[in-house]
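Sharing a structure with you now.
== chain A ==
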Amino acid sequence: MLGEGVIKGMAETAKNFFQSYFKSDRMTTVCYPEARIPTMHAARTFPFLVYDGEDKLAGLRCTSCQICEKECPPKCIFIEKSTDKKPDFTGRPQFYPVRFEIDISVCMSCQICTEVCPFESIKMDSVFELSTDDRFGGLLLKRDDLSKPNSYYHQIHPDEAAAVDAGLAEEKAKAEAKAAAAAAAAAAKATAAATQPAAGAGA
Partner candidate 1 sequence: MQENLDQIFVLLKHWIVSLVPAPVQPYLSVLLSVAAIVVTFPLLFAISVWLERKILARIQNRLGPNRVGPFGLLQPIADAIKSLTKEDIVPRTADAVVHYLAPLVLVVVAFMGFAIIPMGRNMVLVDLDASLLFYFAMGASAEVAVFMAGWSSRNKYSLLGAMRAIAQMISYEVVLLLSSVTVVMMTGSLRLTRIVELQNQYSWGLPHWFIFTPWGLAAFVMYAIAGTAETNRSPFDLPEGESELVAGYHTEYSGFKFALFFLGEYLAMLSISSLGTTLFLGGWSAPFAFLGWVPSWIWFFSKVMLSICVFIWMRGTLPRLRQDQLMNFAWKFVLPLSLVNLIVAGLWRFMGEGWQRWVVTSAILIASYAALALAEQRQRRIGPRRYRYAE
Partner candidate 2 sequence: MSLVFWILAAIAVLGGLAAMLLRSTVHCALALTVAFAGIALLFLNLGAQFAGFVQILVYVGAVAILLVFAILLTRGSEPPTHGVFSTTWLAGLVIAAAVFAVLGSSVLSSQRMLPHESTAPAAPVVEIGQALAGPYILPLEMIAVLLTAALIGAVIIALHEKEGEQ
């Protein structure tokens, strides 16, 4: 019947109007910035550097190998390697980046830097409120701004961070086992060498 669709449509919109006042599924607007929708767990915007422990510089995983700088497609990473070495989280002396800068007006969030990093030190962040009124300097993030603790990484990407930590722990265990085996082998060789001359002297 002509006109039926109009009546049904107007009834539906009237229902929408009145129920938007007290039903949450009819009013889905979130009043940003007073309230925010939580970001999804795989959201990514720009990279950040992970450091273990409390000290930003001492725990920084980045060894300034510059692979990410070479692999970055729009060339938005600028690294200056140090001339001295500092011990990293496991105690081994490593190079460290004196300057590590990312130009986020150029970065296209392709996460190639994350994929090629051998040290699990650069990961994707999910902050988006990076607006500034300084078009050039304000959009160039420096090393100290980019360094965030591992606990923060667990917060934003918990599954990824847990997998990374498990991988690092495994490598560390393997390295320690190898070192222990090497030490045991060296100790065995030393004791064998010590007993051999005594036997030779006795005969």
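We adopt the following convention: contacts are C-beta pairs under 8 Å (C-beta built on N, C-alpha and C of every residue); 3 or more make two chains touch, one makes a residue touch a chain; residues count from 1.
These made the cut because all candidates are chains of the complex that A comes from, given by their letters.
This is a predicted model, so every value here is computed, not measured.
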Candidate touching chain A in this complex, from 1 or 2: 1
Sites on chain A touched by candidate 1 in the complex: 1-3, 6, 9-10, 12-14, 16-17, 20-21, 26-29, 31
